[in-house]
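Worksheet: the structure to be examined is printed underneath.
Note that this complex is displayed minus one protein chain, with the remaining chains in position.
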Amino acid sequence: MGVQEPTVVDDPPRAAPPGRMPSGPVAAPGSPRGRGRSGRERLTVIEGSRRHWALRALAVVVVVAVLLQASQAQAFRVGQFTNVFIIAIAIVGLNLVTGHTGLLSIGHSAFFGLGAYTTGVLVARYDAAPMTTIPVAVVLSFALGLLVGLPSLRIKGLYLALVTLAVGVSFPEIIRRAEELTGGAAGLVVRSASLAPPAWTGLGRAQRGIWMFWVSAAVLLLVMWLSRNLVRSRFGLGMRATRDHEIAAAASGVRVARTKILAFGVSGAITGLAGSLFTMYIGALSPDGSFTLLKSIELVTGLVLGGIATQLGPLIGAAAVVFLPQLTGSLSTGPLSGVVFGVVLITIVFVMPEGIAGRIGLWVRRRVAVVPADRPRPAGDAPPASTPAPPPHSNTHNRWEDQ
Amino acid sequence: MSATTRSTDPPEGHGTTAAAPTSTAAAGDRALRLRDVTITFGGVTALDAVSFEVRPGRICGLIGPNGAGKTTLFNCITRIYVPSSGEIRWGDIDLLRLRPHALAGAGIARTFQNLALFGAMSVFDNAMVGGTSVSRVGLTSGALGWPPARRRQQVLRDRAWHLLDRLDLLDVAERPAAGLPFGTLKRVELARALMSQPQLLLLDEPAGGLTHSEVKDLGSLITSLRDELGFAALLVEHHMGLVLGISDHVVALDFGRTIFEGSPSEVRDNPDVVRAYLGRAA
Amino acid sequence: MSLLSLTDVTAGYGPSEVLHGITLDVDPGEVVVMLGANGAGKTTTMQAIAGLLTWRGSIELDGRPLPQRPEQVVRSGVSLVPQGRGTLGALTVLENLRVGAAVRTDTGGIGDDIDRWCEVFPVLGRRSRQLAGTLSGGEQQMLAVARALMSRPRLLLCDEPSLGLAPIVVQELFATLAHINETDGTAMLIVEQNAELAMDLASTVYLLDVGTIAASGTPADFRADDAVRTAYLGY
C-alpha cells in the first residue's frame, strides 16, 4: 500500500457527528414504531404502558381460565396434566443450562431422580411432611448441579456432554447400590396417607390428584417467571454470552466458569424440584423407572421440540412428550416410544430447529413489537441532531452507477 | 475463582474499590506500564524484555512484522498468556495477578481481530454484556426482579442506549448480531467495549477488512470517542494510515524486541522500522 | 477468448441475495483486481466461482460451463486462496502441500512441485515438518498460496491475501505473485483492500458496489478518478 499521508488526523475536533461507516447493504431496519420490515402493520407496545399491562392482564385471565377448565377434567386427565406440568418444570431447568448457557446435558435424569428420591426417602423413611422436603430436594439438587458443573471449568462442548451422560447413567446404579435407604432395585413406595394434601387445604386424601395439579401448576408458573427474570438479568446476559462466545464473554467481564457452574446448579435445583413433585404425584419410585437415560432423552426431546432457549418451549415440549407416546398407541415406555422419540428428535432438528415455541415467537414478533420504555425514539422523530449523516461517499457510488 | 468484588456500582453507587471507573474523563489517570516483559515458548523467545508505557488518555500504536510478538504481547496483557518474567502494571495494579474476566472490572476493555460477538443475542444485549463488570446485580436478585437490582440495571441500559445512539447502531439494536454487515459489527464491538467505561481500550487490528474511507471514518470515531470519554488505547494495526493518523506514540517490535519507540512522525524515517516492517514503499 | 467469464451471476446466503448480476472476464495469463466496500460482494463472488455457494447465471471457463462443486472447480483448474487463509493447522506444512495436490495423481510431479514451492517460499522449506498452526500469519498466507498452486491452477483466486500482514510481507507476497504470473502465466483474480499494490499487478480493475459491477477499466483509469482515489486508494 505504501504509507499514505496520515489522512485521519485532520478531522475537526468533535465537530462532526460520529463518522458513520458505510456498512454495505444494511437492510431497512425494522423500525419499532409500527412498521414491520416488510412494511406490514405491526402492533407496537411500549413496555410498561397501559396497553402492555392490559395485554399482561389478559394473559393472566387466559391462564387462570384454562387451568380452571383443565381441573374439571376426568381424574386421569388431571393426572396427565399434572405430569405435563412436572415435566415442564424439569425442562425449564434443563433449558437454563442447555438452552441459555449452551451446555448440552444428558444427565438431567439424575437431578430429577435426586429430587424424587430425596422426597421419597424423607417421607417414607422419616415421616416428613411432603412439602417440607421440597427445600431439601432443591438444595441437594443445587449442590449436585454445582458438582456436575465443576468440570465445566476446564471441559467444553462434547466433553462436558459426555460427563453429564455418565452422571445420568451412574444415578440408577448408585440408587440400586444404596439399598437400605432407597429400597434398591426393588423400588421405594410412599404410603399414600403420607402424601395426602395438608390439612389446611380442607382436601381429603382422595383429592390428592387435584391438589397436586394446583401445586404443580403454581410451581411451574413460579419457575417460568423466575427463569424469565434470570435470563434477562445480568447473570442471564452472562449465560447467553458464555454460550455464544466464551472468550469474548470473559473479556467483557463475565466470569465464565462461575456462570457455568451456577447455571448448572440452578438448573439442577429446578429439575430436582420437579423430581420432588413427581414423587408426591406418583407415590412409587424405582431406579429403572423414571430416572434412566431415557428420562434425560425425554427431557431433551421436549426441550428441542418445544423450542430451545424460549419461554414457552418447556411447557409445549412437556405436553408433547407426555402425549406423543400415547398417540402411537403404546402407553408405556416400550420400544416403540423409543423409536418415536428418536425419530421426532431428528425430525425436529431438520424441519423446525427453533421448536414450536420458537416458531410461534417468530410469528408473534412479526406482528407485535414490545419496545422497552427506555429506548430512545428512532431517528425519524428525534431531534435533528441525532439524525445520522448520509454515508460520506454515497455520491461516489451514484456517480459510478451513472456511468 | 476469587470471591472478592472488583466491581462497583454504576455511577449512582458509592464505589468503594479503586477498580472500576465511576466517571469518565476525570478518572483516566492510570498508565499501563510494561517493564522487561519476556516470554518464551519451548525455548523460543517470543518477547524479549519489552518495555513501554501507554499514558492516560493517549493512543499508543503497536506495529511490527507478523511473528514479531504483537499478538503475544496483547495476549499477555489480556491474561491469556503468562510472561516468563517482567512486569505489567496498570496504575498501581499488578495486571499479572488478575484473572482474565477481572480486566474489564479494572477498566480495561478490548476488541477482537476477527470479531467476537454473541451472535444469537441482539445488538443491545451484546452491548449490555459489556457492562457486566460494572454491575453488581446478583443471581438471586436478578431472578426475583428485585427493584434495587432493576434500578442498577437501568443505569446500564441507559448507557447502552446512549452508546448505540452515539455509534449509530440504534436502527439495528433489536436485531441479532449474526448476519449484520462487518463494518456494523465492528462498531457493536466498540460499543460493548465502551460499556464498562474503560480507561484503557485494547484494539486488535480494528481496520482489518475495511476500505480506506471506512478506515478513515473509524479513525475519527476512535479519536472523537477518546476526546469525549477519556480512555487510553493500545492499537495493534497494520494499516499505517490509521496508526500514524491517530496514535500519539508508536512502538515497533521485531523478533520480540522493541526496535523503535517515538512519535508517529519519526516512524517512517527510522531505518530499523523501514528495514523490518515498512519495506520500500515507506 | 477469455479464460474465465461471468455473465449475470447472482448468488447469496440463504434467502438474502448478495450478488445481483455480476459480469466479469479474466483473460488467460491476466491479473484482475476487484475493489469495493465491505458488503459489496467481493468475497461472495470469489466463493461463487469456487463453488462454495450456489449461483445462478453463467460462469464459463474456456467457454465451458464451470461446475458448481468446489472439488470439481479445482479439478478444472481454478484454485481459491480463501480469506483468512484456511491453513490446516493440525497438519504439517508438507502435508498441507500434499493436500493441495488432492486432484493430481502424478506422484513424481507432486514431489517436484513441493520442492519448487519450497524454493519460491523459502520459509516453507525451512519449516516443512512443522505444524502449520505454529506458523506466523505471513507464513500461513504463503502456505495458503503455495497450497492453492499445488493443484497447478490456470486461474488463482486470492481473497484478501494481505489481511493482517505487515507491509513488508505484503510487498514480498505481491512480488511473488507477480513472479508466478510471469513465469507460469497463471491468471489471477485478486480481491484486495490494499488497492494500490494490487493495481500495480493488474491489467483490469473492477469496482463492485452493492452486488453489482459499478465500473471497470484499467488501473490508470481508476487512478485518474478522484472519487475512487478517496474511497479506495486513500489519497
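Note that the chains are named A, B and C in the order they appear, and that numbering of residues resets to 1 at the start of each chain.
Everything that follows uses one rule, which is that a contact is a pair of C-beta atoms (placed from the backbone, for glycine too) under 8 Å apart; a residue touches a chain by one contact, two chains touch by 3 or more.
By definition in this document, contacts and distances are computed from a predicted model.
A.B. asks: Leaving aside the chains on screen, match the unshown one to its UniProt name from "Branched-chain amino acid transport system permease protein", "Acyl-CoA/acyl-ACP dehydrogenase", "Fe-S cluster assembly scaffold protein NifU" or "Phosphoribosylformylglycinamidine synthase subunit PurS".
C.D. replies: "Branched-chain amino acid transport system permease protein"
A.B. asks: With respect to the chain omitted from the figure, which of B:Ile63, B:Ala116 or B:Ala276 is a touching residue?
C.D. replies: Touches the omitted chain: B:Ala116.
A.B. asks: Out of B:Asn75, B:Ser122 or B:Thr140, which touches the unshown chain?
C.D. replies: Counting the whole complex, the residue in contact with the absent chain is B:Asn75.
A.B. asks: Determine which one of C:Leu88, C:Val123, C:Ala175 or C:Ala227 touches the chain that has been left out.
C.D. replies: Reading the full complex, the residue touching the unseen chain is C:Leu88.
A.B. asks: Which residue numbers on subunit C touch the omitted chain?
C.D. replies: So the residues of subunit C touching the unseen chain are 50, 52, 70-71, 74-75, 79-80, 82, 86-91, 95, 98-100, 102-103, 133-134, 147-148, 150-151.
A.B. asks: By the contact criterion defined above, which parts of subunit A meet the unshown chain? Give residue numbers in ascending order.
C.D. replies: Interface residues of subunit A facing the absent chain: 98, 102, 104, 106, 151, 154-159, 161-163, 165-167, 169-170, 173-174, 176-177, 247, 294, 297, 300-301, 304, 308, 335-339, 341-346, 349-350, 353.
By our rule, only the chains that are shown with their structure count from here on.
A.B. asks: Based only on mean CA positions, could you tell me how far subunit A sits from subunit C in angstrom?
C.D. replies: 45
A.B. asks: Could you tell me the distance, in whole angstrom, between the mean C-alpha positions of subunit A and subunit B?
C.D. replies: Using C-alpha averages as centres, the distance is 34 Å.
A.B. asks: Considering subunit C alone, which of its residues make contact with at least two other chains?
C.D. replies: 37-39, 167, 195, 230-231, 234 - these are the residues of subunit C that touch more than one other chain.
A.B. asks: Do you know which subunit A residues sit against two or more other chains?
C.D. replies: Within subunit A, residues 1-5, 7, 22-25, 393 contact more than one other chain.
A.B. asks: Which part of subunit B faces subunit C closely enough to touch in the complex?
C.D. replies: Residues 63-68, 113-114, 181-183, 205, 208-216, 238, 240-241, 276-282 of subunit B touch subunit C in their complex.
A.B. asks: Where on subunit B does subunit A make contact in their complex?
C.D. replies: It is residues 1, 7, 78, 100-105, 109-110, 112, 116-121, 125, 128-135, 137-139, 141-145, 149, 153-154, 157-158, 161-162, 165-168, 170-175, 180-184, 186-187, 192-193, 195-196, 210, 212-221, 223-225, 227-228, 240-242, 244-246, 264, 268, 278, 281-282 of subunit B that touch subunit A.
A.B. asks: Which part of subunit A faces subunit B closely enough to touch in the complex?
C.D. replies: Within the complex, subunit A touches subunit B at residues 1-9, 11, 13-14, 16, 18-26, 29-32, 226-227, 229-230, 232-238, 240-241, 243-245, 247-258, 262, 266, 309, 372, 374-376, 378-379, 386, 388, 392-393.
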